[in-house]
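Pasting a structure below so you can have a look.
Only one protein chain is missing from this complex, and each of the others stays in its spot.
Going in written order, the chains are labelled A, B and C, and every chain counts its residues from 1.
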Amino acid sequence: MSTTAAGPATPPGPPAGSRLGRVAWHWRNNPKRELWFAWYTTVIFYNIFFIVFFPVTHAQPPPHPYWSDAQVAYWFNHNHDGLLIGLAIIFAIAGMTVAQNALIAYSMRRMSVSRAFGYSYIVMYSLSAVPGLLLLCVVLSVGAMRPGRDPAQVHWLYDFAFLSYIGTMGIFLLGSLIWMLAILLDKNRVLPKWFGYLNLCNALTEVVVAPAWIFHQGVLDWNGLISWWVNMVVFGVYTGAFIMLLRTMIQREDFGDGPLPDLRKDDRAKASALAGTPR
Amino acid sequence: MNARPKSRPLITWLILSAITLAYLALDRSVDNHGTYRASSVVTTIAILLALVKARYIFREFMQVRNAPALLRRLTDLWVLLIGAALLGSYFTGLAIH
Amino acid sequence: MRRADGELILFWTLPVLAVIWASAFLLFPGFTHPMSPSMTAAQVAGFYRDPAHLSRIRYSMILFNWFGVGLIPMLMLLVMQVRRMAHRTPILSYCLLGCTAGGPTVFLIADLFWLLAAFQPGRDPQLTLMFNDLAWMTFTAVVPFLIGQSLIIALAIYLDHPDRPVFRRWVAHFNVVIAAALVPAAFTGLALGGPMAWNGLLPFWVKNMAIAAWIVVMSVALGRNIYRQRADGSDQRAPEEAVAA
Partner (left out) sequence: MTDIAQAGPQPGAAGRPPGESAERPARAVPGQPDMWVLVLFEALVFTAYLAVYLFHRSAHSELFLRSQADLSPWLGTLDTLLLLTSSLFMLRCVQASRAGAFRAAMSQAFITALLGTAFLASKITEWALLVHGGHGFTSNEFFTYYFFLTGIHLLHLLIGFITIGVIICQLRRRERRSQEIVETCATYWHTVDLLWVLIFSLLYVVR
């Protein structure tokens, strides 16, 4: 605890000057700068992720699993540049995902549950990112990079990419369950209980993705109405909810280990935390 | 439903069970000796009865009856929403196909 | 008398790893003259069918598998150093832990494809070409966790206490440079020839030299820290206590 004070000469608040000046002030003085760093990284990552996967690569919503070799080869050729550029961007920035997992793990550390929860979450999500994101990017890049490849093999790459990406989405549900359990057991009121239950809803829709391994068409295939679209809407609601909740959590954070204070009631504590004075 | 609180759950259960059994009669009314036949009337009635049951479960079993007005209205809204979505998708499907 | 906590033993596994890495790198015939992505299927199949190559490919990739996973103790020592820093939260060490859990897996997947291609070199050359592409693409382009860990170490050092830093400032600057040197490799899929191809200047030579330099420099910095912390007793304080909250 002793090494953490930001110094006695801290000015009471950010300067009123330019945006850049305020950012610089927070960088030097804000005691929650590490938490805000993780939060902003998460938000930026999801924005880039959305732009890359929807308009740039057209990998989302996923194309049909029942296409013939020729159609698949056409899809790769048609999206050649978008795929290679978009996925290269993902290769460069996918490391940002660890900030989100670290922040979520931190939320569990702040709860009254064992440290094991947070650590499990970090390792689960780091491993899940390999089939759930990186393999998709590698395999689609390989499919796109050589336009002259045998269409049957291109088709194999296509199946590999989308099955790895969508079929293994279910492994993320275990992380959701860990988080749910931590929230429901928590006595420090770090995150609201309803979000704990929302984690269960998210986990239950992730189960629905599993039939993507079985069906080539219909509502349960990898771009089906149920297995992809409903799942995506639920995931979107869930992600939006936790991004906002983590923001509130950082605002409420008092660096103690008791119950997290409420925002309105505890303005004074918040101000003193902002100024970097130890509790 | 001005029954004494003790028998109220039982009455709810009896009504819900009666609706469930009524389904069997409903189906028999259109089926032709075991061959199932399509019927928009049966489908609509089945959905509406399901909504009635859902509202009963909300109000009585889940005790929304005694809940604040917000939750009462919200669950009623949900029953309407579910009904609109189900009937809407059924009739849209019929109109398109 | 201090208790032996084993950090030094973990640290001195690094030279062994360096030897494994160097021998794997030199042994793999596709690295000493990096294979061009513009090779035809027949040429790639010929590369794997060449009896002089085949055993070298297999042994080098088996070694390479060990290297990737063997690096984890060093990364965990870095996590321990980050935990000693004057941060309010363990967020940055959590980030580094996330990189550690994800990064080495990528090495394993790349090796898997190389070893698959070499296991049955008599396969249809088109298939061998595909495995070869998958291996090179995974090896070259999948740098996100490497970039991530360099930037997180840099950020952690910048946010450390300026008077009693765990790592000196230049280590942070060095990590930023390394991260920048790794970025072009992510874009290697866009070029089948020239300096951006996977045998080109940026994705191959700059990237791999950056990784080698990172391992060497970070080992030296890490070793100095571990010895210094033993000399001044600051290792006795559990890292947990150094972290607020």
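One rule holds in what follows: a residue touches a chain if its C-beta (ideal position, glycine included) is under 8 Å from a C-beta of that chain, and two chains touch if they have at least 3 such contacts.
Just so you know, these numbers come straight off a predicted model, no measurement behind them.
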* Chain not shown, its touching partners among those shown -> A, B
* Asked: Any idea which of A:50, A:66 or A:197 touches the chain not displayed?
  -> A:197
* **Touch residues of chain A, complete complex, unshown partner** => 192-194, 196-198, 200-201, 204-205, 207-208, 211, 214-215, 218-220, 225-226, 230, 234, 237, 241
* Which chain B residues touch the hidden chain? -> 9-10, 12-13, 16-17, 20-21, 23-24, 26-27, 30-31, 34-39, 42-43, 46-47, 49-50, 53-54, 57-58, 60-63, 66-71, 74-75, 78, 81-82, 85-86, 88-90, 92-94, 96-97
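The working rule: only the chains that are shown with their structure count from here on.
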* Asked: In graph terms, nodes being chains and edges touches, is this line, ring, star, complete or other?
  -> other
* **Centre-of-Cα separation between chain C and chain B, whole angstrom** => 61
* Structure fact -> When centres are defined as mean Cα positions, the distance from chain A to chain C in whole Å is 24
* Structure fact -> Distance in whole angstrom between the CA centres of chain A and chain B is 39
* Structure fact -> In chain B, the residues touching two or more other chains are none
* Can you name the residues of chain A that touch chain C in the complex? -> 1, 3-4, 31-35, 37-38, 84-85, 87-99, 101-103, 105-106, 109-110, 118-119, 122-123, 125-127, 129-130, 134-135, 137-139, 141-142, 144-146, 149-150, 153, 156-157, 255-257
* Parts of chain C lying in touch with chain A, wherever the complex brings them together -> 37, 86-92, 94-102, 105-106, 109, 126-127, 129-130, 133-134, 137-138, 141-149, 151-152, 155, 159, 161, 183, 185-190, 192, 241-242, 244-245
